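Here the complex is missing one protein chain, while the rest keep their positions.
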Amino acid sequence: MSRIGVFVCHCGTNIGGVVDVPKVVEAAKQMPLVVFADENKYTCSELGQASIRNAIDEHRLDRVVVAACSPRMHENTFRRTVAAAGLNPYLLEIANIREHCSWVHSDHDEATVKAIDHVQMAVAKVARHEALFPKTIGLTKRALVIGGGVTGIQAALDIAATGHEVVLVEREPSVGGRMAQLDKTFPTLDCSACILTPKMVDVAQHPNITLLSYSEVKEVRGFVGNFEVDILKKAKMVDHSKCTGCGTCWQKCPGKVSSEFDLGLGQRTAIYIPFAQAVPNKPVIDLENCRYQTFLKWDESQGGKKPPECRICEKICPTKSIDWEQQDEIVTEKFGAIVVATGFKTFDHSVYGEYGGGRYPDVISSLQLERLMSAAGPTEGEVVRPSDGAHVKNVVFVQCVGSRDDRVGRPYCSKVCCMYTAKHAIMLKEHDPDVQCYVFYIDVRAGGKDFEEFARRAQDESGAIYLRGRVSHIYQDGKNLKVLGEDSLIGRPVEIEADLVVLATGMEASDNADTLAQTLNISYTIYNFLIEAHPKLRPVETQTDGVFVAGSAVGPRDIPECVAHGSAAAVKAVALLSQDSLKSDPLTSIVDPMKCVGCFACKVVCPFNAIEEQVTRDKRTVSSINENLCKGCGLCVVACRPGAINLRGFTSQQLLSEVLTLVRE
Amino acid sequence: MTKTLSKNELESWLGNILKERTLVAPRCVDDLTLFLPVASVDEIAFDCGNTDLSPKDWFFPRTEALFTAEHKDADIEITPAVIEQETVIFGIRPCDAKGIAILDGPYLADPADSLWAQHRAKTTMIGLSCSSPAPQCFCTSMGGAPFDSSSVDILLTEVNDGYIVDAVTEKGEKLLQGVELKESDVSGSVPSCDTQVPAEGITEAVKRAFDDPYWGRLADRCLHCNICAYVCPTCYCFDIRDRTEGGKIERLRTWESCQSKGFTKIAGGHDPRVDKGSRLRQRFCHKLLYFPEQFGPLGCVGCGRCVVSCPVNIDIREIISDVQELGAKVGEGSS
Amino acid sequence: MVQAESSSLEPVAKRVYSYYPGCSLHASAKEFDVSAKLVCQKLGIELRELEDWICCGASAAHSTSHLLSLALPAHTLKQAGEKGLPLAVPCAMCFSRLRITLHELKKKETLDLVSRTLEKELSTDVTVESMLDVLANESISLPVTKPLERLKVACYYGCLLARPPEVIGCDDAENPQTMDRLMGRLGAEVADWGLKTSCCGAGVSFPRLDIVLKLSHRILSLARSTGADCIAVACPMCHANLDMYQKDMTAKHKEKTNLPVLYFTQLMGLALGFSPKELHLDRHLTDPLPMLREKGLA
Amino acid sequence: MASDFTQQIREKARELLEDGTVECVIGYETGSDGISARPAFIYNAADVERLVFDNTCTHNLVKYLLNKKAKSTAVVVKGCDSRALNLLLSERQIERDKAFVVGVVCPGIVESRWNERSEQLQKRCDWCRQHTPVVSDFMVGDPVTEQPPADFADVAEEEAKTAEERAAFWQQQAERCIRCYACRQACPGCYCTDCFAESLDPEWVGIRIAPAESQMWNTIRAFHLAGRCISCNECERVCPVNLPLSLLNRKLEQKVLELFDYRAGMSEDAPAPLITFKKDEKLGIAE
Partner (left out) sequence: MSENSAPLIIGFLCNWCSYAGADMAGTSRAAYPSNIRILRVPCSGRVDPMMIVKCFQEGADAVLVAGCHPGDCHYNEGNYYGRRRFALLRELLDFMGVERERFRVEWVSASEGKRFAKIVTDFTNEMTKMGPRKAS
């Protein structure tokens, strides 16, 4: 006979304000097997937890029910509590009487009745709980970091610093990500490149870090501590082991294309490094635009004149590093932990017809402006009009382009735009005192250390004129642009003649974030931002153990946040890797070999290949569970007609007794 | 001289019984004839053959609560089941009645099963002689007869214009009080049950044939369904389980059968009768060997229900003759 | 669907439409009506004017009573529905009202309400097309006799042929192309400019002329700055505002605009060989003829 | 015909037993009533003369293979029975090489009880679209061309009733059920060593032989056969209180056909509908 203790939480007035807690306690006392019931103001508080521990001692409780908030909130907290009092942590059950009761029902009596039922269910279930013991599994003490932006770099460096091996996978030819494209950073205005490049170099040089640039993660198998990852290394056509990055090839290469890094404002060659400080500082050949490739692909039938064979890079390369034989290859590596830092991309503003739908060369995105401002950029830092290279005087900034706008399916705030626009206004003024900036905004969101001051500075010192309102229309008038909008503070339409319009384009999840998420079996929002295990309490963990998320892949974040999250993820990863073995979640399926008839329906339905075949002493082939692979979904349980399989923590007996308390009481 | 009752008189008599007691009689439901309570006399199927299920349900219900237990304040209160309702079963056949009667052996032997005792006490059986025994019947071979009155309270025998009434027991007498019976000299034509089964000395034969592979072969085709046991008037095995509802516990007894797998499973999981052969053999050994040894009569009354309803034609009459032969062989061997 | 039938009858696909001129085409915008009819005739498009059409309510009704603003067009739609022909509507304002009404009647409760008001069994089984869409249909070949060479046209659609996009179904509410392509097919050079759908101020013509002048002037001057010889319009209101007030603008802004404003149907007419007279090109306040002569089109 | 089939079966059986291909031949013999068939297990070539085949050979003998797993056995199967072979093979309950299948092109089976034999074909024969066995090592009779899938008139008729009437109808049936589990015991698809119905913990079906429990039993029995029932209808035949079990099986058969275009036991390797899925299928729930 088990001795169950029930602890009902007031949660301040959150529960107590609606549910008659004392009444629930009284009802609990009458329930079979309940030997103790009590209430707490805040059961999750140290006081509350102490009262549970004491009651366990005093009343020799062997099972505990906590009626409080959702188990998704505090199940682990209370598991630790009962464990501290010497109970097996799995002899606990939570009755959700807050989210599922007091917060959604206003009628006190009904809510109380329901709360009692939920407690009764929990009691019935906990009575059938068994002590569960995690199994220990070995692990590979290596980490994979996906994404070589500032977040990934930070994570990689921090993990490497603890002596663990790290593989950093970057899709582009160079690490650096978005931050490398920036000129200065707010609110301190230090030079983005100056603070980032050293880190990039560290990554390249760190003995514990293997940098796989121009590579992508394709498949992920296994489980926490024991991942097996297929990484696609795209053919660079350049043998980086020989290449010294001297640069002769890309200086001579005749194949010119617009540069992705400079967002179409500049050009690069077909054999290229994305930007001067690229890491690795060795080129790759972009086969789409390589003349030799066009030569090879050319066939008579299409007519036209035969293109030149080119191969200049090959001829002039002092180290003979050009390797036309290179193929994409897949390498498979083992890891214990994975950090996902795939970052963001900026919103494509061409959907905004009223802003010219991308037709006007002088309507540019903020990121393009960064490139224009950057000393290393296409214009060596001189801010000129893309259309005619004229120096700009009147610049209009439009905020919330692809942010806070349901029409384009981007209702969220991208968070950084207000600040970088302030930065732009300040910088432009510094570049040229005669520049006049206008900023159309909805709100200026400057929450953060020195942010508000910075935003003010743009107005007070740099004289940027902030107009509260949206821009209704932008059109080309001669060489200039006319910007029509409204100043909603004075309720007047305004019309500004500008020679450059900068759209503060918002942040979006980077391409294929969703497919990667699926490969990693982690969830993502409808905007393809990755979802944390808990937005507040587990910000860098995910629902898949051993997979951590960081940076703006999770949602709009600025640099310091990304770096912080990078480090945070690193710590979590390290915490995992520094264990000698792992404890597997014991909430897995188990097979009763006596009942198993060996039809292996379970094996067919198991999404995780966790079902294995085993021959019993009486020569029957029956199924057994690989508990490291089993994720506890319970599909096999339902597929099993004889009921040979059960799911620990959600056994049929438990669910059934829960149901019976409802229908038979 | 015999006492008789016309069809109409019988019906009005039953009508009166209906008023203060539960009257159970053969009724046709869909394509089955079953012993069921009747609300009016015209529901009764007077001239049906033997019913598809035996009347044992009325002494040994398929499901019956032995007692209920309930939390009363601190302690637990137990209420044993009591049968108040007086019941009259009309139209029960001599073979079935005999089936009930011989079950007094196991059920009333000390300590008596109170529920069985109560059912017996509260129930009066109005028997009906078999005018035309069915092909599967073999009561005579089992020591019964189509007009055997030994196990009923009243036996009616159909005659051309009514029934010969034979009040066998006091209970019967009481039930007949106030019923006008005509004196008459008609005598019921004595029907014969011509299927003969060599039951003579079967007990010995079964004993000898106990270890014969015969049972295993026979079990080959047995499906181990419980039909034979559930239609049988003398199968009295049961299972007991508790059922909780609203904090109240009912201890239930329901039909079970030695044919179901795990029937003899004991604590620790061992089952002395795992193989089909031994389970099937158990059924016949119980009827033809253990029962007579313990209580005298054979445990079969020859109603032939199992013969008809076995889906794979396991025919007790065949088995009896087979076993006789086997027994004989083994006998020779041993002597 | 009716078109399908008729075309199945006659090998030469002949298009038949019910025609709703609307008030202004019988008055201020007569030239639109006339030119539209001529062009249609030429292109083998038969217009059958509805016998009992009434005012669409234009800007007045919906600022007074929502129900009224639906009931008026509904009356017309009812007839069109009975004819079983698609309804061609030249006036952008009327077109907008009819389309919006049609859109709103798709809501069951609205349909019932309006039906009760009109004591008519209304249905939404009728298509309403703007004359622009009717004529811009690229499957119609244009027998151009006098290509509009050397003529640079700034196509101006105004608000009502573009917005609200989900009701009007305009190709691109900010930078529509229908008329541009049409003019292109007539041999004209089209100006790429940014105010194709900006408001001319029609809504406030009477109370706030100053606004009209400001907005219309912006449109005219930008059009001019693109080197356009004229503006093509598809809306009587726009036409009125752009054409009528050019003198006042000149006075106000000390800048001579003098940019002819023509209905796109008139330009089509010219290209298809009709004379300026037939097309009533002499009815405009900003006289287009000098320019047209200079271009050898008149 | 029958006599000829009987001959072929006897000869094959003799051959198989004599050359030791099999230890036992499962077929049919004449029952104790002298007019209807019953399952027969022949171990010696000498006994093959007991074997018969006629239109009372109703039993699905495949069920018996489950007890003969270890040994090599020959079994006589009709078309419908043969589908059970595929079912049991795909569910790895029998091994193909241990079973020698004597397929009989089914002439149709008549309604018969002990000592009663009508000339009326069983209703399953009207639904049957598999007179020729789908699996066999030796075929008796010439394969016939099957008719198109049956309509489900019987199901439709039941569905014509109101929900309340249906509820009442099944309530009545449940009242008659004595839970002897003969339906289960006769079913080739029911081979669990521990049936949910007898599980004490969890106690899915209460011990009471009463309507609620019986309905639970009959519903789940049917559902456990969803997409697996090969419609030999043995369950209904053996039921001592004549429950219309085929209605439940057929309702599911119909739906499985409609939703998943699947017929149980037609091939050994087509996955049963409930252990597979299509990502973008529309099944009329939560859409």
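Each chain gets a letter, A, B, C and D, in the order it is written, and its residues are counted from 1.
By definition in this document, a residue touches a chain if its C-beta (ideal position, glycine included) is under 8 Å from a C-beta of that chain, and two chains touch if they have at least 3 such contacts.
Only a predicted model underlies this, so the values are computations on that prediction, with no experimental measurement involved.
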| item | value |
| --- | --- |
| Chain not shown, its touching partners among those shown | A, D |
| Touch criterion as defined above, residue of A:His10, A:Arg63, A:Arg79 or A:Lys114 at the omitted chain | A:Lys114 |
| Residue touching the undisplayed chain, where the options are D:Asp142, D:Glu164 or D:Asp261 | D:Glu164 |
| Subunit D, residues in touch with the chain not shown (by the definition above) | 155, 158-159, 163-171, 174, 196, 204, 211-213, 215-216, 219-220, 222-223, 226-227, 247-248, 251-252, 255-256, 259-260, 273-275, 277-281, 283-286 |
| Touching residues on subunit A - with respect to the absent chain | 70-73, 96, 98-101, 103-107, 110-111, 113-114, 117-118, 121, 521, 523, 525-526, 543, 587, 605, 607-608, 631-635, 637-639, 647, 650, 652, 655-656, 658-660, 662-664 |
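Definition applied: only the chains that are shown with their structure count from here on.
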| item | value |
| --- | --- |
| Of B-D and A-B, whichever chain pair has more C-beta contact pairs | B-D |
| Interchain centroid distance [CA atoms averaged], subunit B/subunit D, Å | 32 |
| Gap in Å, rounded to a whole number, between the CA centres of subunit D and subunit C | 75 |
| Multi-partner residues of subunit D (each touching 2 or more other chains) | none |
| Where subunit A touches two or more other chains at once, by residue number | none |
| In contact (per the touch rule at the top): chain pairs | A-B, A-C, A-D, B-D |
| Subunit C partner contacts - residues on subunit A that touch it in the complex | 353-354, 356-357, 359, 473-478, 482, 484 |
| In the complex with subunit A, residue positions of subunit C that touch it | 172-175, 193-195, 198, 222, 225 |
| Sites on subunit A touched by subunit B in the complex | 32, 664-665 |
